[in-house]
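Note that one protein chain is taken out, while the other chains of the complex remain in position.
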Amino acid sequence: MSTQSSRFAARLMVAPSVALLLIWMIVPLAMTLYYSFRLYRLLSPDRTGWVGFNNYLWFFNSPDFWLALFNTLALVGGVLVITVTLGILIALLIDQPVKGQGFLRILVIAPFFVMPPVAASIWENLFMHPQNGLFSAVARGFGAQPILFLEQYPMWSVIGIVSWEWLPFATLILLTALQSLSSEQLEAAEMDGAGAFARFRYIILPHLTRAITVVILIQTIFLLGIFGEIFTTTQGGPGSASTTLPYMIFKQAIAAKDIGRAAAGGIIAVILANIVAYFLMRGLGRNLNS
Amino acid sequence: MARALSPRRQLVTTLAAWTVALLIFFPVLWMILTSFKTEASAVAMPPQFLSADWTLENYAEVWARSDYPRFFWNSVVIAVGSTLLGLLVAIPSAWAMAFVPGQRTRDLLMWMLSTKMMPAVAVMVPLYLIFQRLGLLDSRIGLVIVLMLMNLPIIVWMLYTYFKEIPGEILEAARMDGASLWNEIVHVLTPMALPGIASTMLLNIILAWNEAFWTIVLTTTKAAPLSAFIASFSAPQGLFYAKLSAASAMAILPILILGWFSQKQLVRGLTFGAVK
Partner (left out) sequence: MGKIQLTKVRKAFGEVDVIPGIDLTIEDGEFVVFVGPSGCGKSTLLRLIAGLEDTTSGTIEIDGKDATNLPPAKRGLAMVFQSYALYPHMTVRKNIAFPLKMAGMDRAEQDRRVERAAKVLNLTNYLDRRPGQLSGGQRQRVAIGRAIVREPAAFLFDEPLSNLDAALRVGMRQEISELHQSLKTTMIYVTHDQVEAMTMADKIVVLNAGRIEQVGAPLELYNHPRNLFVAGFIGSPKMNFIEGAEAAKHDAHTIGIRPEHIAVGDGPWEGVVGLSEHLGSDSFLKVAVEGIGTLTVRAPGEVAARHGDRIRLAPAGKIHRFDTNGLAI
């Protein structure tokens, strides 16, 4: 539905953003690929050379790597499950005619404005701290031993913190979608004899499909790179218990100062991200098209 | 889908909704409360919800110990600058994708989005070296460029979905009325899409403000924004809770207030225009 000149103009106008993103993607990626086959340690800058796949093999032979891989997927999966489930429930609750709905939204949206280092430090110090945290105070109030969140359940704690940060996003998208559902549809279902659960299952949930898709897509993009929360709280520990792939790469680059290995890890992370992206786009692309 | 409920049920749902909302908000509230306590009452057991001795001391001390205005100004410049630059690049692209769609428009959008899946850590070293070579380390312009590139796919996608809501006939009418492409975008498309553009802008300012990886990796002092400011506070463990809370509050309050004031546009923006 267009003329040749407008198609030409269109190509011209898409060009800058495509070119910029191509450079932004390819240049660092090519450099990372190059370093990943090199010996490059900041501590011994004289020894350099090609090392083939050694940097990659180091990762695959490290037990930490498989744990980190698992942790990365657990973080993404865990946060998605928690935020989508809670998001649906909270959206259903807020969508009811409750008093002060506008102010409720302001409260619920707040965590979204909190930058990750601050969020992590609030939770670490004010809540999860074994001596001074609010949780330990509550536990002691009940006469129980305080739970050592970051020591005993580091991964769960990180998942919890990140879920808190992303819950507003999920809730508000789902709430917006819910509000666009026509009440006539629900009333028709009620006339057809559908109970509350059946209405949720057959009317509300299908209506939310698109919104849930958007939540999963956007959150996955951000969750795959989660770094600051772990850096601030557990530093990947204890041991490697809460080390994710990004954090493991970070440790190689900053602590071990082994740029070659960090680069190999980076390439592995990019491949992982592409695998996730592939399945995500394949599974969800359909929902977005309509 | 609001329907009338019996007064009893309405009371129950109102209470439940408020409880949930307050629980979600509580960590922020607790942090703000703590920032006004003395260090002693901040760690008192049992915890004091409201402190007996209110104080602004913590804010004064944080202010004195660091150059807060500089961090704040850097945050503003980086967040607003990267967003405006992003809009400048993205508006023409989104126009093209929305109104002159090709068979590969969808793939192109998905590809753009997928560039965001590349973990920042993975390309940290190369980017650091490039920045070193170009002399962009610890410069605001460098961060503006990086954050613009990071958020560009999101800006394009959001604008695309907003633009698609505008009927193509109106742009054709402008073309019939003798408008050039430039006039079509400036006089017709942009004003019509203004709410969407505002939402996009807000969301991206917030994303850029809260970005805490590149802003820390690529800066040291001169260009460091508030994310680096807060990182510098939590790193040495010598700091106490009340002061940490005060510093945290100072880092997030500007954007929290902006977000609350523009809540309506923001919620629209949050849905990435993909949910109606």
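A and B are the chain letters, set down in written order, and residue numbers restart from 1 in every chain.
The criterion applied here is as follows: contacts are C-beta pairs under 8 Å (C-beta built on N, C-alpha and C of every residue); 3 or more make two chains touch, one makes a residue touch a chain.
Predicted model, so just to flag it, every value in this text is computed and none were measured.
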item	value
Chains on display which the left-out chain touches in the complete complex	A, B
Selected from B:7, B:69 or B:191 as touching the chain missing from the view	B:191
Options B:60, B:170 or B:257, residue touching the unrepresented chain	B:170
Contacts of subunit A with the absent chain, listed as residue ranges	1-5
For subunit B, the residues touching the chain missing from this view	167, 169-170, 172-180, 183, 187-188, 191-192, 194
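What we mean here is this: only the chains that are shown with their structure count from here on.
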item	value
Subunit A and subunit B: spacing of chain centres that average the CA atoms, whole Å	16
Contact footprint of subunit A on subunit B as seen in their complex	1-5, 10, 13-14, 16-18, 20-22, 24-25, 27-28, 30-31, 34, 42-43, 45-47, 89-90, 92-93, 95-97, 99-100, 102, 106, 108, 110, 112-127, 129-130, 149, 152-153, 156, 168, 181, 206, 209-213, 226-227, 230-231, 234, 241, 244-245, 248, 251-252, 255-256, 259-260, 263, 266-268, 270-272, 274-276
Subunit B-facing residues of subunit A, complex	1-2, 6-7, 9-11, 13-14, 16-18, 20-21, 24-25, 27-29, 31-32, 35, 90, 93-100, 104-119, 121-123, 125-127, 131-132, 134, 137, 140-141, 164, 167-169, 172-173, 176-183, 186, 210-211, 214, 217-218, 220-221, 224-225, 227-228, 232, 245-247, 249-250, 253, 259, 262-263, 265-267, 269-270, 273-274, 276-277, 281, 285, 288-289
